[in-house]
Each structure stands twice: as C-alpha cells, then as structure tokens.
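One protein chain is absent from this view; the other protein chains keep their places.
Each chain gets a letter, A, B and C, in the order it is written, and its residues are counted from 1.
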Amino acid sequence: MSTEPLSKNIRKVLVANRGEIAVRIIRACRDLGIATVAVYSDADRQALHTRYADEAINIGAPPPRESYLVKEKILEAAKKTEADAIHPGYGFLAENADFAGMVADEGLIFIGPSPHAITTMGDKHKAREAVKKYNVPLVPGTEAGLSDEELINAAEKIGFPIMVKAIAGGGGKGMRPVYDAANFVEALRTARSEAESSFGNGDVYIEKLLVGARHIEFQILADSHGNTIHLGERECSIQRRNQKLVEEAPSIFMDDDLRQRMGEMAISAAQSVDYVNAGTIECLVDKDKNYYFLEMNTRLQVEHPVTELVTGIDLVKEQIRIARGRRMTPTESVLNPQGWAMECRINAEDPYNNFVPSIGLIRASNTPKGPGVRVDSGVFAGYEITPYYDSMIAKLITFGETRADAMARMRRALSEYVITGVRHNIPFHINLMNSFSFIAGQFDTRFVEDRFHMNTYENDPTEAELETVAIAATLHAHRKRQLASQVVAPAERDTSNWKWVGRYERIHR
Amino acid sequence: MSTEPLSKNIRKVLVANRGEIAVRIIRACRDLGIATVAVYSDADRQALHTRYADEAINIGAPPPRESYLVKEKILEAAKKTEADAIHPGYGFLAENADFAGMVADEGLIFIGPSPHAITTMGDKHKAREAVKKYNVPLVPGTEAGLSDEELINAAEKIGFPIMVKAIAGGGGKGMRPVYDAANFVEALRTARSEAESSFGNGDVYIEKLLVGARHIEFQILADSHGNTIHLGERECSIQRRNQKLVEEAPSIFMDDDLRQRMGEMAISAAQSVDYVNAGTIECLVDKDKNYYFLEMNTRLQVEHPVTELVTGIDLVKEQIRIARGRRMTPTESVLNPQGWAMECRINAEDPYNNFVPSIGLIRASNTPKGPGVRVDSGVFAGYEITPYYDSMIAKLITFGETRADAMARMRRALSEYVITGVRHNIPFHINLMNSFSFIAGQFDTRFVEDRFHMNTYENDPTEAELETVAIAATLHAHRKRQLASQVVAPAERDTSNWKWVGRYERIHR
Amino acid sequence: MKYTTIVNNEHFEVEIQRDGSVFVNGKRHEVDWLELPESLYSMIKDNKSIEVAVDENDGNYNVLLEGRLYEAQVLDQRAMMMLGRKGGLKLDSGEIKAPMPGLIIDVLVNVGDDVNEGDTVIILESMKMQNELKAPRTGSVQSIQCKQGDTIDKNTLLLIISGSDEE
Partner (left out) sequence: MKYTTIVNNEHFEVEIQRDGSVFVNGKRHEVDWLELPESLYSMIKDNKSIEVAVDENDGNYNVLLEGRLYEAQVLDQRAMMMLGRKGGLKLDSGEIKAPMPGLIIDVLVNVGDDVNEGDTVIILESMKMQNELKAPRTGSVQSIQCKQGDTIDKNTLLLIISGSDEE
C-alpha cells in the first residue's frame, strides 16, 4: 500500500450498489461535497439511490447477474461519467478481488482494501492459514476442497454439532448447522446447492458448532500510513438462519480486559493481510469468554451505524479519507465507547409465517423520528419491493446513555414505525424488545431460533388487549359491510353512528 | 423551592400542548417509561400527539381559546386520567402563571418554573427591574403602562430606530420596528391591536432598536437543590418579523471570554427570580460584543434541540427530573460545546409570496434521514394543516463536527425533504444555505428582511438549470394535454415516446 | 348491530350503538374510531389512544396491535346461525400456494406420500434465500403441480394435501 501516492483527489464517486447502503454512501459524499454517480437496474429507476445521486446510469435488467454484478458495465458507467473512485457498499461486488483489481487497472480508486486482502480473507481456508501465523484462535474445522466422504470423517473426528459453510460464503448463504450424523448428507447437499447458486462455487468446509456462543465482531480501520486500530466491538448474536437481525455496540458480555485482548487479536488478524480501509473481524465467544476468529469481512458492514453512534466516527467518510491516501481521523483504538447503540434490521419478511419474504407496493411508510433515532432506508411510500434483491428495507438505529436507554428508545421508535402494503418484521422486533431474556442480555446465536417464538410470548396478551382487537375487527368489518351495502344507494351514507365522521364534517363544512 | 419535598413520583404526564412539541414531550416520557395523556381539539383528532400518547382527551373546538387555552378543561382532563404532572410545552399556557398556580393547587406537578418566576419574567417591566439588581445590562427603553403621547416623547429621547413591544408578548407578536417618527403612531396602533388579540393585553413599551445586532440566547437549567448552570448559547439571528427561522449552537460570533461572561450574566438573571427548571435568557449582542438582556423565556424553547446535540443533554428528560425534585444530571455549565448543530424551522409559509401561511392537506412527506439528521415533526402524509394553529410543521436539525459539516449536512437534508400539498419554506432554507453571507457567518437580526430575497440570488441560475426547467414544464404540460385529449379515446394510450413507461411496463407485465 | 367476534379462540359479543358507544359482552365502552390511510386506524377507547392495522384475509381479519398479530373472525347473526348448523369452523385447506415468486429448488414428496403438519415439502428460492414450504395439515399428498427448476408466480398452486381427518 505504501507504494501508492500519498494523496489522491476524489471529486466524483460511483456507488456500485443499491438500496439503503447506496443512499448511505451518497449521503456521506454529499456531506463531503463530493459528486456521486448511481448505477441502477431497470427495476430501480424509482429507487432512492437513483434519485439522490447527481448522476444515474442504467446498467440493465433487474437480476443482479445482468446488472449489479456485471463488472464491465459498472466500469463503463464510471468512465462515461468520469468518476474518480468506486465504492462497492456491501454484497454484490464488495468482496470480489477481480473487480477491485479491474478498478485499479482502469486508474480508478477502489474504496476498500487491496485485491490481495480480499482474496485471502474471501477464501475461508487461506484466511485461517493467514491469521494462524499471528496466533489468532480458530474454531476447530477442516480445509477447503474435501469430498463429502472426507467431510463426514472429519465431522466424526471434530464431533457434532458442526456447521457446514460455503468457502465463498457470506450473509448466511450456504450455511447449515448439523446436530447429528444422520442429517449430515442432506445438509451438505443443500449447502452446496445454495452456495453454487449464490456464489457460483459449491465448495464447502465444516467447523465445530459452538453451543451457547455469542457472535461478537470488531470494527477495524487501517490507513495507508501503517496505522491499524479497532473501534470496539459489536454484539450480533440475535440472528436467524445466520442472518443478523439486531446488533448492538458495545456488547453487554464485554469487559475491559476482554475488549483489550480481542481488540489486539482483531488488529493482528487485519495486519496479517496488510489490511487498509474499513473491515470487520467476526468472532464467536463462548460462555467462558474464550474467543475464536470466524472470518474477516473486507468491506463496510450492514451494522456499521452502531459503531458510528458510540464512537462519533463516520465510517464512510473515513473510508473515503483513507482511499484518498490520507491519515484516518482517529489515532487510537476505542476502548471506551460512549453510550449505547442498537440497530434493528427492518426486513420485508413475515414473522408470523416463517419469515417468508414479502413483495409488493409500500403504501404507507411513516418512519420514527425525534431525539436519538436514526433511520437508514432506501424505501418510501409508493416504492415497490421486487423479488430481485434482498429483503432488508431499512435499518432503525437508536442511541442512549445506557443499554436500557437505547432499548427504551428502540421500543418507542418501533411503535412509531408504520409500514403498510407489505408484511415486515417490526412485530418481531417489538416482541424481542419485550422479551425478558433479551432485556437481561441473556442470549446467544441460537436464541431466536431455539427459544424465541412469535406466539409464545413471555407475557400473554391481556384481556383488555383481546377486547380491543375484537372491537377493532368488528368496527372494520361493520364499516366495510355497510359501505358494500351502500353501493346500491350511495347517497344515503350512514354517518350517525360514527362519532368522529360527524365531528370531522362539522369542522370542515 | 426548597420547601418542596425532595422526590416526587411522576408516573403519568399530561401534555398540555399540540404539534411537534407535544410529540417531542411524549417521546421523552416514553423513553423514561412514563405514561402520557394528550389533550386534543376537534381539529386534532388525527394529529400525531393524539395518536402517540397512551391516553387522549378531547377538550373542545379548534380555536385555542375554546380548547388549548382553557385551563379548567386541561385540569379536568388531568384529574380524569389521574395524571401526576402537566408539561405545558411552549406557547399556549406555558408562560401563564395562573395556570401554573392552579396546577399546584390541584396537587399536581407543573413541569416548569414557579408562578413567581413566570409572573416576573412575563411582565417585561418587572423582569427588567428584577435583573437590574443583578447588574444585568439592559437595552435602553421605557416602562409599561405609558400612553401613546408618553411613548412618543420617550422615543424622541431614546432616538430612532426603536422597537415597539407588547408587555405580554412573545414569538414576535405585538412587535413593530419603527425607523422614524412619522411611522410611530401607526406602529403603536398595530402592535396594540395584535397584542390585544394575541394576549388579551394591549399594553406596549418601547426599546432602542440595536442596528446590526445578533440575537444570542443562553440555555439555563436549575434544580430545586440550589444548582443553576447554563448549557451554552444559541445563535438565533436568522429571523423574519421577529420569528426565528434558523438557529445554531454554538454561535460563530462567540469566543471563550464572551461565553464565560454572558453565561455568568444569564445565571444571575435566572437567579434573580429563584428560577427552577429549564429557561432561556435572550440577549442582543452588538458588533462590539456588548450584550443586553432582552427577556427570559420561562419554558422550553422551540430551538432546544441544537443545545441537546452539542451538549448530549436531553432537556425534556432533565425538565422531568427537576420537576421530580431530583438533582439535574449535569453539574457544571457547558463552556465547551462539542461539534455544531443547526436547526431550520419548516413552516407552511410560501417564501415566494411574502411568507403567507398555507393550509391544506399534506399529500407527500418524505423526511430526510441518515447520519447526523434529526426531525421533530407533528405532521405526516394525509395530515391536514388547519388555519387554527401556527404554521410550523417540523424542525429539521443537523449535527456535524464543525459548522461547515453541520451546514453541508443541512444542505443535503433539505434537498432530501419532500413535502407536497402545501407551500412551505424549504426553498427559503436551501437558498439561505447557499448564501455567501450566511456561509461566512456574516448576518444579524435584520439580515433576512433587509438583505436576503428569494429572487436576488447571490448566484444566478445557470443556463443548464433554466433548460432543465423548460424541459420539465414542457414534458409535464405535454403529458397533461395528451391525457386530456385521451379522455375521448382512452384505449389509445400514447406510451411510445415515454421511454420509462415502456420500460416499467416491460418489467411489470 | 350485534356481532360475535372470535379472537384467539375467545368469543366476544360486540354490539355497535348509533351514539358511538360499543358494548362488549354487555359492558359499555366509549369508542372513537378514525380511519387513517392504508388500513390503519386510530381508536380512542375509554380515553386510551390505540393504533391498529386491520388486514382482510379470506373473510377473516388480521389485527396488528402493539407488535402482535391477532386473527379475528367477525360473525353477524346470520353467519352464527349457519355456523351452528354446520357444526364448526372450517379446517385449513390442504393447498400450498407460492407465497412469493421464485424458483422451485426441490420437491421433497411424491403423490401418495403421507405427511405430517409442519413437514417441509417444497424448497422455493426467492430474494436469494431458500425457503422451506411446509405441510399446512397432516394427510397424504393428493397432487403436485410443480417440479424442480420451475419459475413460478406468487399464489401459484403448488401442491394439495388431502386431509386424513376430513369428515
């Protein structure tokens, strides 16, 4: 990295992404006075990122492999608009070393790490080899490229439960937990097929599944002047099918000594690949505070805002600063995060129906507001959720002086949030925030799947709530049936038994 | 104050207000786990405060004197819902000493200062007498109760320009600047009439009008344990007809020495009336950094969020804490505000038509989001702005490390803000943020009225912008006229020349 | 107007009066009911301010209240009488329809197979995730209308399970 010029000018950034993260990056550029270029598929002409950027280039049909994943189209858009730099966001081409290399070959700045770091950390096996030399503790597991039979033997040796993971994986895709030998073959098949269709690479490996462990990750920031620091941890144990749902900073499980030790380990892991820019070291931490390196994400994380709120550091601005070849603003690792931040991922998924994704037109979208609330979203009333992209539609982030403050604010913000038209997981988050286990901080990565259900509340609905529901359903039905019967005689509107209608008409006549 | 019990329980707060401030207070209560009661007029059944509170009591017809100003109705609502405390917000009954007294007589807690402090500071003459003893500098002026003739003589003695002000005034009502003797009689008449209709008291006094002065105010916080501190200043010079439009914290005009001295003066002024709870000392500061006490507002200010953002102190939570008889959280005056905050008041007023208030249905409302942006608002898409209440519909507040950061973010946030259905002053704010004088911090309280106009931009529209406008108007007109002509033959839709329509239909068929 | 409304298997007799009051199981409540845009309602019930969303679903109602979804049936007197005659509420249909558009990754059963309620029968990929579609009832697979590799639209009928507990 030290061979690069020390200060490069960035006047225009092309954002090679969509949705909330594209909007987030455009916002950071605007805050810095840097021009922006959006790329958009045919399904995203109305999307916020297309409308918020200074320029917008159409890159093809809705399926990602015909638009957001086509490196050549993105580079062509950058050349056409004379962008100096490309920010990949997360997902799509963010961890594609070929793409990072092609960007550099075109004389453009890739706002992210070097192709070498991406390649090494993107291959789970190489990553383990790299960090091992720096005494980073690893979860027991196998290497890549093993046959089903070799994997079965390895699993017996490591001992169940184990986790099957895609070599090229990320975001929970191509991952399958297996609790006994009987289900192993089927899990291998599913994981390979999902990995093949998601990443074009069906190779998998296995790892010991740690029971009762937490997912805790460290935010890394490194510049091209040889400085590498961490910005403290994020607690991401609230997951479902390895998809994070709620993240916090700091972690209730953390203590000063553990933060010190894990932070040093995280810095070492990053240094093992000469890492430059923002990255994340994901770890599992067991009940006894033993920790294990899982993987490094060589990009901005979905959950980066919780770190921003407790450190006061704008990670996207720092990414751009580092990509310009400057020294990053913070000079020391963050050992004392200020206050507490919590993020709920708002997904178009139905928590009452096995979290099935929901598509359709968002009819109303009233976002929470007021002190201590941040919403990062790419949708709005009138926006259509299509089946082409992932189901996360917004991130709701709250801040408070303590965990209890942040949680109270989250509870308040969730109750303010109104989205109609599609099913979404706000009810899940509301229930979670009322769960005694979550409130007490007693949870691990299996909590949501094993011990939390939408219909087994830790406190049952009250009689008054049931009564309220009965009244609401009845008034709704009564009104609809009345309106239906009035189609015959529309002049005779029955308003007399609707107190408010009468009152409203009195005011507005 | 020290005669009061040291800790009183507040489990339920009635909010005797409406609009964004009622919502702001309800949010603070929710963040504290305190139940809330809204009161609402017939025009506010659909308003956010009515819907966000745990309970809601109708208090009558839309005009404030039949609902929000009727003390008995508010007290009755508090008794009916067994509220422990009443928060008055700002405006309405917030600075009504009788009401504060009646609340106490009912055994309820008034979340605000004592009736004595309200009475003294609410009467401009008594206020001047009270603070004078504490060596607080005053603008030269007259006392209350003078006849027109006495006021004319006094004006000649003080020298023009002078300001006519209502004794019971606030928020710019009943205020008139007069630049020469010829216009004095007419200004007196208007001010008296406006004061009479706004406050039921037509008495006015006059004050020297300081030319080129800034409006700078200090936030005071005092508890019943004898602690009085200030939380630094707010710069509120961007005004029109004495209505604040933009506020900042800190002030670009401030230096450490001046903050120290003005802060001590502000604490003295508050102590002159044994002030307890949150209050504001408003001052004028001339070019030579001489400062003069204007008045004390014995309540929460509209612009309180800018102070919250640079001090990290939640003022409404502190108000409740103080009203409970506890010690306030901060223990020292804030001499080093962190970062910079800016607030734009979003009013339903047409900046292209003499800022005439606009009423009607808000059809779309997309609020700005993302890092460093806070919106305090009482409206939403589908909300109807009525003529009964004031025209402020939202406050947009941004935070950054420096003034330039906060301003860049404000520019970005304003450009994201979409409100349709009513005319509003977002264009004013966008133009202001691009004004060289504002950017340079070179402004005083007369800047908006004397030197800023919507149609004399400091930079003219470019040819490309005019061309864009021409294309937009033409395409809009073309489409409308085509649709109109297609009413005759609706089957033959002309879509061939609408690239996007074609593309959209391809995707969605 | 009188209704019988069933929420979480509990019956409520709800009577709507012309003056804006509502009787529930004979007890009077003051109810102020305001329709907001897009299926939202604001209700003020005995001073309590409550926001609910109501969705219609095959003649039943899904009511969302403070983050919990309730299913409600609203029966007028005629419907109650018919129900009395038929002897019970209708069972879950044995049809599996696609909850979203997507790609059929696998069909795990054959016609004639016995399945238990909750068994995974089809794997559907959509939004880059594999979703397991489960049997809505215990019974045997009567027909299969899709195969591996099919791209299907939302609401496409995929599979029918005949109930083993049919009358």
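Simple rule for what comes next: contacts are C-beta pairs under 8 Å (C-beta built on N, C-alpha and C of every residue); 3 or more make two chains touch, one makes a residue touch a chain.
Being a predicted model, the structure only gives us computed values, none of them experimental.
J.: List the neighbours, among the chains on screen, of the chain that has been left out.
T.: Taking every chain of the complex into account, the missing one touches A, B.
J.: Using the definition of touch stated at the top, determine which of B:211, B:335 or B:466 touches the missing chain.
T.: B:466
J.: Which candidate, B:60, B:140, B:312 or B:357, sits in contact with the chain we can't see?
T.: If we include the chain that is not displayed, B:357 is the one touching it.
J.: Which residue among A:43, A:57 or A:236 touches the omitted chain?
T.: The one listed residue touching the chain not shown is A:57.
J.: Spell out the interface residues on subunit B facing the chain that's missing from view.
T.: These residues touch the chain not displayed: 173, 190, 193-194, 197-198, 241, 350, 352-354, 356-359, 363-364, 387-391, 414-415, 418, 420-421, 426-427, 429-431, 434, 454, 457, 461, 465-481, 496-500.
J.: State which residues belonging to subunit A touch the missing partner chain.
T.: 37-38, 45-46, 50-58, 80-81, 381-382
Throughout what follows, only the chains that are shown with their structure count from here on.
J.: Taking CA centroids for every chain, report which one is farthest away from subunit A.
T.: Of all chains, B has its centre farthest from that of subunit A.
J.: Using only alpha carbons, which chain's centroid is the nearest to the whole structure's centroid?
T.: A
J.: What is the distance, in whole Å, between the centres of subunit A and subunit C, each centre taken as the mean of its C-alpha atoms?
T.: The mean C-alpha positions of subunit A and subunit C differ by 31 Å.
J.: Two or more other chains in contact with one residue: find those residues in subunit C.
T.: Counting only residues that touch two or more other chains, subunit C contributes 32, 34, 37, 51.
J.: Where does subunit B touch two or more other chains at once, residue-wise?
T.: Within subunit B, residues 45, 52, 381 contact more than one other chain.
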